[in-house]
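Got a structure here, written out as structure tokens. Questions coming.
For this view, one protein chain was removed and the others were kept in their places.
What follows is chain A.
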Amino acid sequence: MTDTSARQFEGEARFGDYVALLKPRVMSLVVFTALVGLLVAPVRLHPVEAFAAILFIAIGAGASGALNMWWDADIDARMRRTAKRPIPAGVVEPGEALAIGVALSGLAVVMLGLATNLLAAALLAFTIFFYAVIYTMWLKRWTPQNIVIGGAAGAFPPMIGWAAATGSISLEAVLMFALIFMWTPPHFWALALFTRSDYAEAGVPMLTVTHGRSVTRAHILAYTLALVPVALGLGLTSIGGPIYLAVSLALNARFVLGAWRIWRREETEAEADGYRAEKLFFRDSLAYLFLHFGALLAEAGLRMLGLGGATWL
């Protein structure tokens, strides 16, 4: 093959481009929360089954990411943060992304069902449907509440992990879901505050675009306050304990303080210091989620050693 005839293939995808289609960074959060949901459950799975469960939950999440990139390629091309994704960059064809998304969705759901149980598989199927259809195709371009309702898709993994282990849903699973669900809006609205032009140019009805920035600041505070009882309430269930409650109290105090600061700030003040408080709050929000689930894991570890757990209450 000569260089001339090879030129048409120069933009051809590498293996890594297909991996990028699955949003590996989002997948890492899904793997972590699903793993915690599975490990804190009162029923033990065989390690091979547990590994398979987490793997297929992650693949399901990745598949919905590919479907999201297929549908949102036009938006992604217009936003700086997403312009280098495989489809807008021209290395992966939209049809390929669709095929990969659909195929991996089917594989993940069927294999999770075979590896664990039908409830977990049904929850995974619903999560993929919710993210790809309800959020991506419908809510994202239609309502500024897109983040609030769409956050449910990201909140399902620990519940699926719990269901994979126990075959049922309980208060603990619902509260783990609620923790991520309530955490998502302040997390993304803080991001929207310091990447304002992107969403506006892409025509995504972010709250910052439709209702203004001061309303968004008030919403961040309101959702953060509503998040506090959910986070602390989880500590009073069978999977909580003193370590979780101590960690949660500290994290919530810091998070509420950060939200309060964001609410009090004027836009000119934020612009002057390059959105320092908003960026700090965004970073804190990542730590907030990781440390809450990390604390749940620590409590589970202590219970395995015969220490801590619900017996302390």
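A few points about this structure:
Just so it is clear, a residue touches a chain if its C-beta (ideal position, glycine included) is under 8 Å from a C-beta of that chain, and two chains touch if they have at least 3 such contacts; residues count from 1.
Note that in this section contacts and distances are computed from a predicted model.
A single chain of the complex does not appear, and UniProt lists its protein name as "Cytochrome C oxidase assembly protein", one of "Heme NO-binding domain-containing protein", "histidine kinase", "Cytochrome C oxidase assembly protein" or "Assimilatory nitrate reductase catalytic subunit". Here one chain is not drawn; of A:26, A:55 or A:89, the residue touching it is A:55.
Only one of the listed residues, A:43, A:114 or A:250, touches the absent chain: A:114. The missing chain lies against chain A, touching residues 1, 3, 6, 9-10, 12-15, 18, 46, 48-49, 51-52, 55, 114-115.
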